[in-house]
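Below are the structure tokens for one structure; questions will follow.
The complex appears here without one of its protein chains, the remainder shown in place.
After this line comes chain A, so read on.
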Amino acid sequence: MTELSAHLPQFQHGQLTENFPDNHLSNTNDNSERRRHDNSERRRNDNPESETNGQPQNNMQQVVEQDEEEDEELTLKYGAKHVIMLFVPVTLCMVVVVATIKSVSFYTRKDGQLIYTPFTEETETVGQRALNSILNAAIMISVIIVMTILLVVLYKYRCYKVIHGWLIISSLLLLFFFSFIYLGEVFKTYNVAMDYITVALMIWNFGVVGMICIHWKGPLRLQQAYLIMISALMALVFIKYLPEWTAWLILAVISVYDLVAVLCPKGPLRMLVETAQERNETLFPALIYSSTMIWLVNMAEEDPEAQRKASKNSTYDKQAPANQTQNEDAEADDGGFSREWQQQRDNRIGPIESTPESRAAVQALPSNSQTSEDPEERGVKLGLGDFIFYSVLVGKASATASGDWNTTLACFVAILIGLCLTLLLLAIFKKALPALPISITFGLVFYFATDNLVQPFMDQLAFHQFYI
């Protein structure tokens, strides 16, 4: 999957900074996990079955080649569809953030800074300010790196309970506390009178449904909506508490870090992914935005795999019947598996089933149909951290730009085009990719360019009513 860096939602960790590592981790973890899962499945299945699979191997090879071509074609064909599937949530998140920034003044008021950015930016000289912001960004990034490594270590030593507890506390904090604050500020802005009992009821319902949807099962649309909402909440917190130059610096450094962590062989995210794949496990739930529902794998013959998939994707799965027909499977096979992952699996090992019993049966199947249906309906996954940072960029642009709406619009278009390009690269490279660098780079370039260059130009044009 385009490992558009599966960022752990910040809320997962309860702490703002903790989220970052999670984000990165989830991205890479998710991706590598999926891929590894395939490979490890295959490996596991292969070894004991070497003799019996001698014959089926040949069929597999031919099937693999055919599948590869079909996959490629279908990839590009449905690439556009997947791009659109991601455009909508990203746009929604940004719209929510911009709307809030424009209307609720709380998020643009300076009420102090996070402890992760201890240096103030209200200094006398420009040099001092620059130094402070660099230090702030450095502290933030090192916190992220430390958290990431901590997560890798925890994962390596199988402290799953700790990680799950961490995630649950984060989501609790985000769903209850931050949304309570948000609701309070919105009421203040619109001067709506509200009593505590009603608010308690609303927040309670919102939070509990959110926890269930995100960590367990729920309707896909509802889960997507919740993920968008918590990304927006997180982004708003960042916009409020990060001072100007620090925010831009952090954005820039995080996209570099994302690039390094996902692509370098020794990056923590990559290591995490590798570990996860070795163990054939899924990544943490509720850190990734998925555009399609996870259905359990199609056929009854694939039950063991279906169960594996089910356990992996339990968070997204609402309809758990394991006996969907192939037609229904075409609907939303992907949930937990990105298209990229599926393709990789299919390309490398053919559409084999992991259980020894189903192997022969599976290989006798017209595997083409399975793979050809899958790419159509496979969704794309994007990490929540990506949502958050995109929204932070656009939100900051709308909050602090002199060009106001022009700058916001320009950043928005730049980010979407960056996302397109990333998805294109994903279709070409078919491996986990960081989603931040290209979009954030475009966004930053366009922000500074529009704010400083285009704004005066458009201003003058509007003043004289010239049109270009």
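Observations, loosely collected:
The criterion applied here is as follows: a contact is a pair of C-beta atoms (placed from the backbone, for glycine too) under 8 Å apart; a residue touches a chain by one contact, two chains touch by 3 or more; residues count from 1.
In this text, contacts and distances are computed from a predicted model.
The subunit not displayed here is recorded in UniProt as "Gamma-secretase subunit APH-1", chosen from "Gamma-secretase subunit APH-1", "Gap junction protein", "ATP synthase subunit a" or "Fructose-bisphosphate aldolase".
Among A:Pro118, A:Gly165, A:Pro219 or A:Pro456, the one in contact with the hidden chain is A:Pro456. Screening A:Met140, A:Ala410 or A:Leu423 for touch with the missing chain picks out A:Ala410. As for the chain not pictured, it touches chain A at residues 72-73, 76-77, 403-406, 409-410, 413-414, 417, 446, 449-450, 452-454, 456-458, 460-462, 464-468.
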